[in-house]
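One protein chain omitted, others in place.
The first chain written gets the first letter, and so on, giving A, B and C; residue counts start at 1 in each chain.
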Amino acid sequence: MAGDDSGAPDVAGLQRRLAEFARARDWGQYHTPKNLVTAIGVEAAELAEIFQWLTPEQSARVMDEEESAHRVRDEVADVLAYLLQFCEVLGVDPLAALSDKIDRNEIRFPVT
Amino acid sequence: MAGDDSGAPDVAGLQRRLAEFARARDWGQYHTPKNLVTAIGVEAAELAEIFQWLTPEQSARVMDEEESAHRVRDEVADVLAYLLQFCEVLGVDPLAALSDKIDRNEIRFPVT
Amino acid sequence: MAGDDSGAPDVAGLQRRLAEFARARDWGQYHTPKNLVTAIGVEAAELAEIFQWLTPEQSARVMDEEESAHRVRDEVADVLAYLLQFCEVLGVDPLAALSDKIDRNEIRFPVT
Partner (left out) sequence: MAGDDSGAPDVAGLQRRLAEFARARDWGQYHTPKNLVTAIGVEAAELAEIFQWLTPEQSARVMDEEESAHRVRDEVADVLAYLLQFCEVLGVDPLAALSDKIDRNEIRFPVT
């Protein structure tokens, strides 16, 4: 079964863990679409903050040091966590949405 | 193989499609970590814009009308697209990062 | 009187114009602190979008072309408009807040 048996986590399995995590702490009351969409933006900004004063060259090397690498992975996790919870609350399938968008973009931006 | 044979898209398969899409259009030159992180924030804001002036009650019904439902799926796709491309460029595994984060949060926020 | 007689607009005068503009259109109902703070972020992202794919060198020249210069001024106006309306709704004096912050930062970051 997807997300259950293999070692690698998948999106459906992570959504189940996030839903269970929130349920166990009674945090579902805060997870309105409007609050979750704000949270996505806040976490995206925390990810951006890492790069805020870096040159393009320094930005390309953020994974070389464990401290900044950890911070990047941590903020990526937060953006994804709130994006998946937002999708769960509204019944959006994020992978299907992206697949459909790529299909549309292949038509919209033809290779010349 | 994951993302290739089944009908449902997976993260690894979507990352391959996004990388191929950018490569075919020579857009890789724009995909620096700093630019991609800005793009994640811009798309997160476009998602937030849908909810900007709505009450919490109206926010819960955005998927009821096809126009706003499409817009939500479209912006979710854009946030996810840039998040996956950002991860690809920096060698971050977004699903492993989220799984690790949930592990840490289960310790940090014990169920009382 | 501040903002009334001279040719140059000032913050207090702009806040009065914004409040009157919203009142005349019955938009005050939408201007909750939570909605306005989202709007500040959305407009900040629209400003960021102008620079999203530019190199640092290209970014420094955005005011050279009238089209991008107009877009920059337009988005600066939007960020400032929502920031001033947010302050109005919550009774915050933005200029005093900034002056106090600079005072604190002069102590926090001494010149070496």
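Side notes on the structure shown:
Just so it is clear, contacts are C-beta pairs under 8 Å (C-beta built on N, C-alpha and C of every residue); 3 or more make two chains touch, one makes a residue touch a chain.
Remember, predicted model here, so these are calculated numbers, not experimental data.
Which of A:V11, A:A45, A:L83 or A:L98 touches the hidden chain is settled by the complete complex: it is A:A45. Touching the omitted chain from chain B are residues 34, 38, 41, 55-56.
One chain is missing from the display, and on chain A it is touched by residues 30, 35, 38-39, 41-42, 44-46, 48-49, 51-53. Although one chain is hidden here, its contacts on chain C can still be listed: residues 8-11, 14, 17-18, 21, 24-25, 32-34, 37-38, 40-41, 44-45, 47-48, 50-51, 54, 56, 59-60, 62-63, 72-74, 76-81, 83-84, 86-87, 90-92, 94-102, 105-106, 109, 111.
As a convention for this text, only the chains that are shown with their structure count from here on.
A separation of 29 Å divides the Cα centre of chain A from that of chain C. Rounded to a whole number, the gap between the C-alpha centres of chain A and chain B is 5 angstrom. In chain C, 38, 41 are the positions where the chain touches two or more neighbouring chains simultaneously.
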